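This is the structure I have questions about; it appears just below.
A protein chain is absent from this complex, but the other protein chains hold their places.
The chains carry the letters A, B and C, assigned in the order they are written, with residues numbered from 1 in each.
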Amino acid sequence: MSLIDIQKDVDAWVTQFKVEYFKPLEMIAAMAEELGELSREVNNRYGPRTKKSHQDTADISQEISDMIFALVCLANLHNINLDESWKKKMDKQYGRDSNRFERKDEQNGQ
Amino acid sequence: MSLIDIQKDVDAWVTQFKVEYFKPLEMIAAMAEELGELSREVNNRYGPRTKKSHQDTADISQEISDMIFALVCLANLHNINLDESWKKKMDKQYGRDSNRFERKDEQNGQ
Amino acid sequence: MSLIDIQKDVDAWVTQFKVEYFKPLEMIAAMAEELGELSREVNNRYGPRTKKSHQDTADISQEISDMIFALVCLANLHNINLDESWKKKMDKQYGRDSNRFERKDEQNGQ
Partner (left out) sequence: MSLIDIQKDVDAWVTQFKVEYFKPLEMIAAMAEELGELSREVNNRYGPRTKKSHQDTADISQEISDMIFALVCLANLHNINLDESWKKKMDKQYGRDSNRFERKDEQNGQ
């Protein structure tokens, strides 16, 4: 399932109801809520509380998907094609950062 | 390009360098940075500053991809399969919320 | 109660227990949690859910204090004097922004 398919999936879900997409600033608040929940799960495993084991990834997995859902809503609202956007990001990242870190194969006299 | 392909894409990018994935709490801080940048772009269009037009979506598009990148890193670090995670989310959402909102087609002829 | 008094108040609370201050990245995750909770309360009043009235400010008030608590912990951990820090900020803000907006009194008879 590509990012575009996911965008259609979300759109089908949202538009089946009489509700509309949240407005952009409402989406930001919703994303802050999602980041808060994801942060709680991460802090519960790696922070001072250590309530859950590192192997128990179910809640982290769910919170990541919740955040992706929110991001896709914001993209849909702006008619952003995330496949194109992702491709552009990776092209830029490969270009921009290609000389910033030492590559692994560079340690062997190449 | 499916979510799994994207996960492999990110992994290829990260592992080509000698650097490692950020640790989970470092990733949360990185996501807070990304959400901050996305919030700035949204506030620049819909908030009191209105520096940019609603039609200019390039920066929003880029910030969404940056956040997806960070989320994928956190997923990879935990060996989370985002295709499965996404499917589970949508199944749950269709089930959980299916009676919460009035459907559009329910207004006609009941 | 000044900011310094608040800092001492928080320190007294934290150090009465055998626990230590959270580490800085743990604090960031905790702040992301707090911002998430504050965002939920604000979205419940001004967003699409409108579950609560604008007059019901108890939860917003509590979440603001929770965030101040977290900020004060981070300040204490770094021996930052928030009274000085605040004074510096306001001085800078008065200086930096003093010519950015039109003042109210400038509309009358200049």
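Note that contacts are C-beta pairs under 8 Å (C-beta built on N, C-alpha and C of every residue); 3 or more make two chains touch, one makes a residue touch a chain.
Since this is a predicted model, take the numbers as computed values, not measurements.
Chemist: Using the touch definition from the header, name the shown chains in contact with the chain that isn't displayed.
Modeler: When the full complex is considered, the omitted chain touches A, B, C.
Chemist: Out of B:V10, B:A30, B:I60 or B:I80, which touches the unshown chain?
Modeler: B:A30
Chemist: Name every residue on chain C in touch with the hidden partner chain.
Modeler: Output for chain C: 1-3, 6, 9, 13, 15-19, 23-25, 27-28, 31-32, 35, 38-39, 42-43, 45-47, 54, 57, 60-62, 64-69, 71, 74-75, 78-80, 82-83, 85-86, 88-90, 93-94, 101-104, 107.
Chemist: Which chain B residues touch the hidden chain?
Modeler: Residues in contact with the chain left out: 19-20, 22-23, 26, 29-30, 32-37, 39-40, 42-43, 47-48.
Chemist: Could I get the residues of chain A that touch the absent chain, sorted low to high?
Modeler: On the chain A side, contact with the omitted chain comes from 25-26, 28-29, 31-32.
Just so we're on the same page, only the chains that are shown with their structure count from here on.
Chemist: Are the two sides of the chain B and chain C contact the same residues or different ones, given that same means over half of the numbers occur on both copies?
Modeler: same
Chemist: Can you compute the centre-to-centre distance for chain B and chain C, using the mean CA position of each chain? Integer Å is fine.
Modeler: Chain B and chain C have C-alpha centres separated by 27 Å.
Chemist: Check each residue of chain A and list the ones that touch at least two other chains.
Modeler: Chain A, residues with two or more chain partners: 19, 23, 32, 35, 38-39, 42-43, 47.
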